[in-house]
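Yeah, one chain of the complex is gone here, protein chain that is, but the others are all in their spots.
Coming up: chain A.
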């Protein structure tokens, strides 16, 4: 906003005023506010950050300050001309009112002149530069350098800098609401860069180096090694700039050299979202154990949890199709999410039909929308063949293990809930009734799991116990004691720290109070342990009933490059799990029960 034009006539300062600002404005290239006027008192050039506060109609700002003095013949001996630069963001706070300068001698007030001019950047630099050219003091050259900076015009200017420098952002991921993850590579052979920041609109992020993971980029090493000799293999990066994306305006990087010069680099707009974005980020990460914790604390954890939460805020549309007539008031609702192999559901129906399942209801939740046709054909055939009634809930989007189960929970009618994986097959007929009886018999028991066997009869799951893994940040992981071994004659019911979500039974009322599985865990692990720990926090224990025996086929993960990013998804979940339950003295969670 340009105030009405007028000649600056220096008025006499009032008693409480120590000077006036004649014109001011925001310098985008310089990255701060410039105030030009005069002061009756001269203060030392080395003011500490925060010593100068600029007051506007709708707020104030305070930042690093550079001051430059110059002669003002029009004022003669009443004071000196001054140019004050505040390195702050350019968001609009309304009309400028005054500067307060804390000096050792007391606070000075430099107020807006009655005819204050708010100038556009070009005019601002044009009028300020002559003042600086004749200026005095240490701030002069720094300010001149700042004002000589080019404005970003949409193209990279790194090549114009006097040092060899390579910086590229391959992809960005929006971290809702206003954060940004940047994936790229950076080679600075002469260590000339002092900071890299993200600019968006008038916003300027903290230096990206504060939240920066180094990643391997063999391709870059190969391309640049002939030119520079050795190039750091880990010249790739994933950086996180929280709260830095403005609603309007493009994105670009501002690279500042040690000598104060700056260059710009383009930043692509974020495109990928949800799981695709999470995968893209985790695919380029490979961290040594000692770097895991800071990498997740500063970069991966907060950003990817936010990306995942945003993914799940959309309305969950689903269709229910029922086959046969399930009981109106079932004792237990068995919730089985389906993803990948639909034929497991056929096997389950065939096997469960053997001993009758009239008291309970089966709810298959299809979490694999492209397979809807396949599932419905199979369901139609299986009902005709086995006569066992069941419900199907068909999600329109792939949500993942926890949300798919939680959707199933909203359809459930039973007094109890059994969360069951589709690759679990009953070995004996009483498994579910036993688990329910256990819950009824012991009010201090919150959740019961089954004894799960591999196809060769060895133990797959006999309860979970936590074990800290030094190779993974020393975070506690739920382990399966006795897994792969012959059963050590365990009988009856055995208290455990937690039980697997592959087969767990609990009261529906309790499941609803807890809001089902916590959805911050991405694509299926740790949410079972988390659920048990939330129950434990309410004084309800977990146990395995070794009489309830089922087979668990535990799908073999394919040995593909796919595996590493999935491992990092597990690590992300482990990070969330550890922060919630194993850090410090207060493992209480803040968002219990709240469910988007």
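The criterion applied here is as follows: a residue touches a chain if its C-beta (ideal position, glycine included) is under 8 Å from a C-beta of that chain, and two chains touch if they have at least 3 such contacts; residues count from 1.
Everything that follows uses one rule, which is that contacts and distances are computed from a predicted model.
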item	value
Hidden subunit of the complex - UniProt protein name among "Glycosyltransferase family 4 protein", "ABC transporter ATP-binding protein", "Nitrate reductase gamma subunit" or "Fe-S oxidoreductase"	"Glycosyltransferase family 4 protein"
Hidden partner chain, touching residue among A:40, A:353, A:494 or A:512	A:353
Residue, one of A:71, A:170, A:428 or A:467, that touches the chain absent here	A:428
Candidate in contact with the missing chain, chosen from A:69, A:185, A:386 or A:526	A:386
Absent-chain interface as seen on chain A, which is shown	347, 350-351, 353-356, 377-378, 380-381, 383-387, 423, 425, 427-429, 455-456, 551, 553, 556
